[in-house]
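What you see is the complex with one protein chain gone and the rest in place.
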Amino acid sequence: MNVQKEAQTNILSQTQALLLEVCNLTKVFGSGLLQRGQKVALENFSMSIQGSPPKIISIAGESGSGKTTLARLILGFLIPTQGEVRYRGKDLKTMDKKSWQTFRREVQAIFQDPYGVYNPFYPVDRVFEIVIRKFHLAKNRQESHRITEEALVIVGLRPDEILGKYPHQLSGGQRQRLMLARAFLLKPKIIIADEPVSMIDASMRAIILKIMIDLKENFGISFLYITHDLSTAFQVSDDIIILYEGWVAESGDAQIVIKGPKHPYVQLLVESIPIPDPEQPWQGRVELPPEEELEMNTLRGCKFYRRCPYKMEMCLKSPPPLYNIGPDHLASCYLYKGREVDKDT
Amino acid sequence: MTERKPILRVKDLKVYYHTDRGSVRAVDGVSFTMHEGESFGIVGESGCGKSTMAMALLGLVVSPGTIEGGQIFLDGTDIFTLDRELIRKIRWSQISFIPQGAMNSLNPVMRIGSQIADVITTHQGYQPEKILRKRIQKLLSTVGLPHRVYRMYPHELSGGMKQRVCIAMAIVLEPEVIIADEPTSALDVVVQRVVMQTLVDVQERLGAALILIGHDMGLQAQVVNRQAVMYAGKIAEIGEVKTMYKNPLHPYTKLLIESLPTLQLRHDFQGIPGLPPSLLNPPKGCAFSNRCPYVMEHCREAMPKLVEIQPNHFVACHLHSEVIK
Amino acid sequence: MKRGFVGILMGNRKFIIGFIIFIVILMGGIIAHQTIPFRYSRTGAFPPGLPPGVKNILGTDSLGRGIDVQLAEAVVNSVQIGLIAALIGTLVGAVIGFTSGYYGGIIDAILRVLMDVFLSIPSLLFLILIASLMRGVTVRGMALIIALFAWAPPARQIRAQVLSLKERAFVDMAKLSGMSEMEIITSELVPHMFQWMSANFVNATLAAILAESGLSILGLGPQNEMTLGMMIYWALSYAAVFRGMWWWWGSTVFTLTSIFISLYLLHLGFDEVINPRIRSKI
Partner (left out) sequence: MWLYLRYVFGRFAIFIITIFIAITIVFIVPRFVPGDPLFAVTSKLAEMGGSRGSPELVEEYRKLFGLDQPVLTQYLYYLKELSKGNLGYSIANFPATVTELLMRSLPWTIGLLSVATVISWLIGTFIGAISGWGGKESKISKVLVPLALGLYTIPYYILAIILIFLFVYVWGIFPISGGYTPGFPIKFSLPFVLDVIKHSILPALSIILISLGWWFLSMRSMIVLLQGEDYILLAQAKGLSDRRILWRYAFRNALLPQVSGLAISLAHIVGGAIILEKIFAYPGVGWLLYNSITELDFPTIQGGVLVVIIALTAANFILDLIYPLIDPRIKYKRG
């Protein structure tokens, strides 16, 4: 508990320098009347994005881990049950109109389904026209045309092949790059990328991820990369936060976490990635208790208890806090109780 | 590797879809041979024709698709020469199928037990409920499911469990060939591993041949011995997995492997620029020529043939056929 | 998609056939109504019970009134009732459906119960109740009464569609692009619903004409004006079927059925264009 408090005061002292700050965010879905229908999608989650230097931060987890809920909370599409999202020090809930406009402009997003984000009634040009109009990005038609083409070239598309087309006439990769171009047009500080490549073919996936790295390095845009795929997270991100059923399992530098995972869940996750090399086969066997899959997870303690090979009695009593196990490296597992590392080392 | 008996032979298979705008050549002259007990992968990106292949192998190509040519020999018999009834009898008893979306592949209003029992009674005749139940419950435990799943409905099961039900269903008649079409693409990575583990276990126990269709090269590398890489309705390369990943011969295979993120080095992956050609009007020459970094003039003119470059390693690329000459 | 909607509709055979039949009947009604002298519709204008012939194209009824002039007036009035009721019903339904679907919450809960109730009760019964109390309705009055119960089906459908539409990613994208709620509704959602609403309008017209004829047959129609339902009412009252006056009830039944079939074809045409998945199926 000590560690958490310390971490919190640390966050508070840095408030001024922070761009985006998420404090103790909790989201519960389901009606309040019938307790049975409730589902805790995200519980007591905190993080922050500094903005400079720009970083790609991955939020990784399997389905139901709460990663998409987090993205939607940060974008203001969902209202948190508890906790708050602050942008430039202001809470989204109580933000005035001008700050909201800034927030909308500086925090953009791309989504998983590169088809569904387009209204099929309009040519794809419309996504550019709207942001240009709404955020007054251009003085006249020519300028608007020029910046649109500029943005398209940045993401490697040829304007003459794209403009005037309807979404169904383009490929998934093209549509997703268009979305990046649209976001780029606004010169945002942060782009929330919610599974941007999971519906894209492997050969195109790399191209899109490279554009993200390029935007970070050359245009100072930070990314919150939300994914279920640890290998792409490893490739592109600076930091990583791994969620399990709405809780942070482990967080830290992406290379350190993925190459040497400390939380038993993250270990299992990393071991389960199929490596595209027949010389590195999966080691050992993984068994999942089938009864676990049949039951709703209603544990009071650690959510990973049922699957965990190291389960202890105390794991059932209360959920483990985040222990400091290395420089900027946290894991929520009682295995590390009393083995915390001092934050300054 | 000891020489085993060929169980499934596909020769110059062509499956076209007839649309208003012309014929889409989903599978365009595919040939390969599979041996008993082998695991064989068919890998490719969306729209390369791999799922159509699976349907053709089951004799389930439906309108607007038609088989335009070729033969499929299952255990020596050309299945296209058989009549409807005989094909129906072969299905599942000799060649079974694990579908992509187990979510939607189970009848939502029937209990799991009855859906498996349907297979048994269709192919082996009526059996008393008691015997059926025993047999199916035993089957369910071989894929790691508790007995009570027998009485449950699909919506009461998790995605991974439904996929295991499909595996159980696929092996109930102990077929010689199992076709699995992206059996884990909708599952989380841990569950995917467990399901694949189960699949490989039962396949080895039965000694059945497994065709694993998919887009995930990582999964293929973990599971199959030999694989075919498909591009735009054609096979680009076939070979042992171990040699192919170390030394891919076709530029497409090479680039595809390079586009995969690894856990060793950061930033060491490349995409393949450009788009696959339309299957409506495929180019005259090599289908990959418009994206290939090694493209030669000849490539745009003539279609390369699938040639055995090294023992058991076939490739359809002019770069290599030149060498042979 | 937007570009070609009318074009695709015009290319749909069912739509075109339905459209032509409907227009021919309606124009025929209007022209005949304008040209045939009014006095032909008075009692005793002709000998009663005259079969179709030179003297009167469609024959006369038991009171010596021309069937042709009655039919012309009836077509105009019945179609008028259909169109007014359908227009009001569709618009009110759209407003209620959008409110309920887009805003949700307690308003939605109340509106949903109302929709369910209005859908599971035959509106004809309420119409009987109201019409029987308001003796001596007019054509316009009847249209309004029918419109009272025409909003529920479109409201429910629109609500369901808005519910799924607002979850679509392009609505998120519109929010990210700084569009206001009103803009999202009008420029992102309404285009999706517009086609559906036009199809519903056709359907509602059909339902309203059906309701009119039903009420009139029960004797609740406008007593001083002619509608298709009233013509059947009079034909039945004078036992035209049993007296072999086939031209009386026959011409009415034929016209009414033709209107129904034409509207139904229009509806099918719309349906096929809106849901191409169904197009190739039926």
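Per-chain numbering from 1; labels A, B and C assigned in written order.
By our rule, a contact is a pair of C-beta atoms (placed from the backbone, for glycine too) under 8 Å apart; a residue touches a chain by one contact, two chains touch by 3 or more.
For clarity, every value in this text was computed on a predicted model and none was experimentally measured.
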Q) Which residue among C:Trp196, C:Trp249 or C:Phe270 touches the omitted chain? A) C:Trp249
Q.
Considering the complete complex, identify which of B:Val10, B:Val24, B:Ala56 or B:Val119 is in touch with the unshown chain.
A. B:Val119
Q) Of C:Leu26, C:Leu63, C:Val92 or C:Leu119, which sits in contact with the chain we cannot see? A) C:Leu119
Q: For the chain that's not shown, point to the residue among C:Leu71, C:Leu210 or C:Met226 touching it.
A: C:Leu210
Q: Based on the whole complex, identify which of B:Pro108, B:Gly125 or B:Pro311 touches the chain you can't see.
A: B:Pro108
(Q) To test your reading of the contact rule: which positions on chain B touch the chain that is missing from view? (A) 58, 60, 88-93, 96-97, 99-101, 104-110, 118-119, 122-123, 153, 155, 166, 169
(Q) Across the whole complex, list the residues on chain C that are touched by the chain not included here. (A) 113-114, 116-117, 119-126, 128-130, 132-135, 210, 213-214, 217-220, 232, 236, 241-242, 244, 246, 249, 253, 256-257, 260-261, 264, 268, 277-278, 280-282
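We take it that only the chains that are shown with their structure count from here on.
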Q) So which chains are sitting against chain B and chain C at once? A) A
Q. If you average the Cα atoms per chain, which one ends up farthest from chain B?
A. C
Q: Write out the stretch or stretches of chain A touching chain B in their complex.
A: 62-63, 156, 171-174, 201-210, 213, 228-232, 234-235, 255, 258-259, 268-279, 281-282, 285-288, 290-291, 293-294
Q.
If we count contacts the way the header does, which residues on chain C are in touch with chain A in the complex?
A. 1-2, 168-170, 172-179, 188, 191-192
**Q.** chain A residues touching chain C - in the complex, by the definition given at the top
**A.** 75, 77, 101, 104-105, 108-109, 111-113, 116-122, 127, 130-131, 134-135, 166
